[in-house]
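Below is one structure. I have some questions about it.
A single protein chain has been omitted; all remaining protein chains appear in their positions.
Just so it is clear, A, B, C and D label the chains in written order, and each chain counts residues from 1 on its own.
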Amino acid sequence: MKHTASLGKIKKIDLHKFVPRMAQKGTSPGTVEYIGKPRQETIGINVVAYDDTRVEEKQLSSLAELKKEMNSSGLKWIQISGVHNTDFLNQLGEQFRINSLDVEAIANTTQRPIMIERDDYIFIVLKAVQLETDTNEVVIEQVSMVLGDRYVISFHETTPVLFEPLRNRILATKDRINRFTSDYLLFTICDIIIDLYFPLLENIGETIENTEDELILSPVNINQEAIYKLKRRLVYAKKMIWPTREVISALQVTECDLIKKETKIYFRDIYDHTVQIIESLESLHEITSGMMDLYMSSVSNRMNEIMKVLTVFSAFFIPITFLAGVYGMNFKIIPETGWTYGYLGFWIVVVAISVGMIFYFRKKKWF
Amino acid sequence: MKHTASLGKIKKIDLHKFVPRMAQKGTSPGTVEYIGKPRQETIGINVVAYDDTRVEEKQLSSLAELKKEMNSSGLKWIQISGVHNTDFLNQLGEQFRINSLDVEAIANTTQRPIMIERDDYIFIVLKAVQLETDTNEVVIEQVSMVLGDRYVISFHETTPVLFEPLRNRILATKDRINRFTSDYLLFTICDIIIDLYFPLLENIGETIENTEDELILSPVNINQEAIYKLKRRLVYAKKMIWPTREVISALQVTECDLIKKETKIYFRDIYDHTVQIIESLESLHEITSGMMDLYMSSVSNRMNEIMKVLTVFSAFFIPITFLAGVYGMNFKIIPETGWTYGYLGFWIVVVAISVGMIFYFRKKKWF
Amino acid sequence: MKHTASLGKIKKIDLHKFVPRMAQKGTSPGTVEYIGKPRQETIGINVVAYDDTRVEEKQLSSLAELKKEMNSSGLKWIQISGVHNTDFLNQLGEQFRINSLDVEAIANTTQRPIMIERDDYIFIVLKAVQLETDTNEVVIEQVSMVLGDRYVISFHETTPVLFEPLRNRILATKDRINRFTSDYLLFTICDIIIDLYFPLLENIGETIENTEDELILSPVNINQEAIYKLKRRLVYAKKMIWPTREVISALQVTECDLIKKETKIYFRDIYDHTVQIIESLESLHEITSGMMDLYMSSVSNRMNEIMKVLTVFSAFFIPITFLAGVYGMNFKIIPETGWTYGYLGFWIVVVAISVGMIFYFRKKKWF
Amino acid sequence: MKHTASLGKIKKIDLHKFVPRMAQKGTSPGTVEYIGKPRQETIGINVVAYDDTRVEEKQLSSLAELKKEMNSSGLKWIQISGVHNTDFLNQLGEQFRINSLDVEAIANTTQRPIMIERDDYIFIVLKAVQLETDTNEVVIEQVSMVLGDRYVISFHETTPVLFEPLRNRILATKDRINRFTSDYLLFTICDIIIDLYFPLLENIGETIENTEDELILSPVNINQEAIYKLKRRLVYAKKMIWPTREVISALQVTECDLIKKETKIYFRDIYDHTVQIIESLESLHEITSGMMDLYMSSVSNRMNEIMKVLTVFSAFFIPITFLAGVYGMNFKIIPETGWTYGYLGFWIVVVAISVGMIFYFRKKKWF
Partner (left out) sequence: MKHTASLGKIKKIDLHKFVPRMAQKGTSPGTVEYIGKPRQETIGINVVAYDDTRVEEKQLSSLAELKKEMNSSGLKWIQISGVHNTDFLNQLGEQFRINSLDVEAIANTTQRPIMIERDDYIFIVLKAVQLETDTNEVVIEQVSMVLGDRYVISFHETTPVLFEPLRNRILATKDRINRFTSDYLLFTICDIIIDLYFPLLENIGETIENTEDELILSPVNINQEAIYKLKRRLVYAKKMIWPTREVISALQVTECDLIKKETKIYFRDIYDHTVQIIESLESLHEITSGMMDLYMSSVSNRMNEIMKVLTVFSAFFIPITFLAGVYGMNFKIIPETGWTYGYLGFWIVVVAISVGMIFYFRKKKWF
């Protein structure tokens, strides 16, 4: 069970994964409330500013600094690490004139992926899905983005390590990423998030391969929980990727000026990726169902196997045991017991019955 | 079975939940007839009137008073507690020029969620789903609403405790809720009703977690009724929420003047919530199906387990019991019985057969 | 089995219910041929004529009389009892200029519900579903209607008792039904037909409740045919109501002048009813599937139960029976048999083995 | 098994039925190649020509004759018996200016039903489904049609006996069929083909009835292959009728001048028929699934039945057999054996145990 064990023991479902939660009853709509794992870290503000002449990265410590920074020229990528400080989010929202409903969505880490066009920005929520290589657990982080004319603000639950390569590419200034438009920056961020689904798919695919191997080689030892867990993971991935597809599709066809025609070609490209992921998930789902059927029929066949052993044993010995019982009776007169070759005769009969049984079961193809 | 017991014993389905009922045969359409649990309370009329200068709440005792009250200025929220007095409803309908078909729907508590645009008002029916914390039973109450230009009338089967927080917020006059338009008031009411689905979802999610725990730890003791009840609750929730989604969607895209463009942004927000609820229900449904499969394969495996014990026992003792029978026979001449070490030899053979069996079953991996 | 017996024994499916039949091969399209239960009654013609000054009902005996009657003023509801006389139908069709394809449909009682707009009339076919209270069988009767400018013709397989209340209401002249337009009359007829589905739904719902009770209390005695029959009834109801929904929907959105705008509000109302019926059927269908699963797992659990009894019995007695066999052997020297307390010792060993078994099975949680 | 045997033994699936075949690899598109059962007959050309003054039928022996015949006046129905002569088809195609892709489709008897509008003709492929009364096998014949302005060409794999009645009706010149337009002729041909599905439906419905009878009366003897074959036949019928619906639908809404408005009313009529057939197939499919479930639960219940018999027998005799073994032991001192009423006592104990067992099993409701 080495392979399937790679999925780990079934743990309590992280409710978080399947069941969204809402702000407390009685608060008015647009009230920002943090919903997610309790966190204490200070909120980090990281700004990467670049145009065709310079690239700069700054760690800011307050919104005031950010305000000042915004006055400088160049395209800006503002990375906010942590969405658990609602005061901070409210102030930021005010500064960038973000609708309070959107700020509420940023702070609610159970928000489903959405794309909303507002008057002067586009608001996007996506889910970054990462497979932790050692524990084999799936970690989801919500990434919210605000696309403005000359900036992209991205909100992360923790420090966004996942965007390291992208930041490095920008800082290196030698990459095509340096097209100096905010929509292209948004696209590259989305591209990285979508690409994260591929390792997850590959992990599921590998687990299916391993489980299949076991199903064929030793169906007896199969861990049926593994198949169940597989299904759950597929359901989970589907739940994430379906609305993601809608988001990307909306970005690709939007009439909004913030996304230029040239950039839509790129969104079309990652749209194709999401469709491919969905198709793969559907296929894997069907295959998993087939595996469950295969497993069930293995179990039934195994049962038949066991029953056959029992039946063969019983049918063999029951008649001859009766016979032995007969000649163990204490009737005054049992002629056979007096015969000289009675005992020998008994064994001959036993052998004859046994041979008959063998033929009978052979005919039934039980051996 | 502590956990799953949390769903309580399966009780007779409240027919009410799945099967709508209609007025008596032979009455003409638009005839108002109360369909629902028998009730005796007097109908309560509660009016919250507010504008930018004042907030007032009044308990009225007759429709005449209400008529007078309507002449005063300000936005009015008229809460009617009880829909079982058809005379009252007919008079109210006449006073506010509500179509008799809509009054009929108000009095029929098995009405499905709908949204109908009339010439000078919008009529909405929603279902408020509440989970009673002590009995763990789901209580549904129908809330019908009439959106007029300067008022919202909401009809409740009983006293609308569920709207307490909202009323308090209005009375406190310090909340953004005090945008003084009827459509925003309608939105806040809908928002509260939709939010009620989240605790239900959470309850189902938790039950799934607990049932899963049991399935893995002690599949033998699992209460399969729990899975069945889970499914039924999911079917039920789905039946409520699907038409609710249509209602909210219709409110969000309506061309009717009664709902302003600014308010539609808010309806779009709760529309996203309903979609999220539906997606979660679908996921939970798939997971529940997976659990049923897992349970069935557990049962089959358990069967195999039992059969193996029986077969091993039988196969062990059947041959040696036969042997004992043989030497209990009364043939005149059974050479072995005369041997000095005959008995010892018998036991040696028995041990040999037993060892052989152990090897046989080990090979079959039955231990 | 008192409750489920309420569905009666499964009878041969009335082929009629699932499989439409067509006129004989080789006849040309538009050839009117009666398809349905053989009937001999004379065709009845009943005319209810009314306007704002008078209400009259007449039994006519010939088409000639009908022709004369049509010249009088007022709105007319012509009820034809019996569609098995093709000559009669052909003449009637000619008189009212009904397309021969529609006359063909009237005479074919396996026709599915349809709505067709012709140049100067609307043709509608619906199915009236009635639950016979004593036999609990579902009786379907086809009702075809022709909506003209100043008349509605309704065709029934037998005498239309089901419309008694409606006729009485018209004759009483005190009801709102007396809006003197043919489309409103058509609506009231449709309304009565749709309302007939609710008792059927209720009956299915009750049977589900009862079967559930039994499933929980005594799964052993459950009549699995009841679940099957339930499913079949659901399939059947679905087959009737889906096209009915289309018909009502078409009536609600038609551009045809024969149906006025004010009347469409009423059709919208019964359209909502059909949708509600369909949603309920879907829910009941899912619940029935859940019950089948529950039943299957009950059967499997019961099997486990039986196997456990067998295994426990066998495992208990097989070893000690062997032991008894051993001391029944006739070896010259079996030391134990010579011991004074040999017999006592035997029983002590038997008790010891039994106690061991009890512990073993307790550990396996089989008691 | 008399009834279900009516479906005959399951024969190898006619691959032809499920798997289309294409022309040989490497030939260019539009290359006409015969795909179907090998045939040797000469191609028959039969022309029925008629207008309001005359009706004539001619057997032609060559395309040259046909060419001459086409110059005469009147509407022409050209029946081609046999599509296995590709040279012939190519010449015919050239003569009538039929697109080579369509000629290719005519020669490929695995072509799915299609309707294609070309510049000056409409090309249609349908499947004529016939149930052979004696063997109960389904025979499919492809009928391709070319609708021109003053002619209809129909292509048949064999002699089109199935159109005898239609031809006779035309020759009798007294039938409404003699509307002298090619589109009406096309409609009557399609009408006959669609009507052929009804006997097939009826056959499936009857088999379901019979299988149900058996399932209820003697589930043990049920031929599960019959249910499987039923399903396969349903799948097959569905595969034929779905694209047929599309074809008829296309004919009904086409903008092409070749089909007049008055004729579309007739196509609408057979369109309703195809929809009704599809709905019936769906219902029968659901019922068949229900039967499979019913069968599976019957099998499981039967298993329980068998196990109960075994368990009851074993549990009854195992304890008393042990007891008999005890008193068959040869211990020097077994006090009971010395008692005068020992043997009687033994039987009393046996009876007591048996009675106890009866009560035990009665309590478990196994009798």
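Operating definition for what follows: a residue touches a chain if its C-beta (ideal position, glycine included) is under 8 Å from a C-beta of that chain, and two chains touch if they have at least 3 such contacts.
Fair warning: this is a prediction, and the values are worked out from it, not measured in the lab.
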Missing chain: touched chains present in the view: A, D
Per the touch definition above, residue among D:Glu94, D:Asp149 or D:Glu225 touching the missing chain: D:Glu225
Of A:Phe198, A:Tyr341 or A:Phe359, the one touching the omitted chain in the full complex: A:Phe198
Contact residue for the chain not shown (choose from A:Leu60, A:Met303 or A:Val349): A:Met303
Residues from subunit D at the interface with the omitted partner, ascending: 10, 12-13, 15, 18-22, 25-26, 28-30, 99, 101, 111-112, 114, 116, 220-221, 224-225, 228, 231-232, 235-236, 238-239, 242-243, 292, 295-296, 299-300, 302-303, 306-307, 309-310, 313-314, 317-318, 320-321, 324-325, 327-330, 334, 336-340, 342-343, 346
Interface residues of subunit A (partner: the chain not displayed): 165-166, 168-169, 175-177, 187-188, 191-192, 195, 198, 201-202, 204-206, 208-209, 212-213, 216, 265-266, 268-270, 272-273, 275-277, 279-280, 282-284, 286-287, 290-291, 293-294, 296-298, 300-301, 303-304, 307-308, 310-311, 314-315, 318-319, 321-322, 325-326, 328-335, 364-365
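We adopt the following convention: only the chains that are shown with their structure count from here on.
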Least hop count linking subunit A to subunit D through chains in contact: 3
Angle of the C-alpha superposing rotation, subunit B to subunit D, to the nearest 5 degrees: 145
Separation of mean Cα positions, subunit C and subunit A [Å, integer]: 42
Touching two or more other chains - residue numbers and ranges from subunit C: 296, 300, 303, 307, 310, 314, 318, 321, 325, 328-330, 334
Topology of the chain contact graph, where touching chains are joined (line, ring, star, complete, other): line
Interchain contacts (touch definition) - all pairs: A-B, B-C, C-D
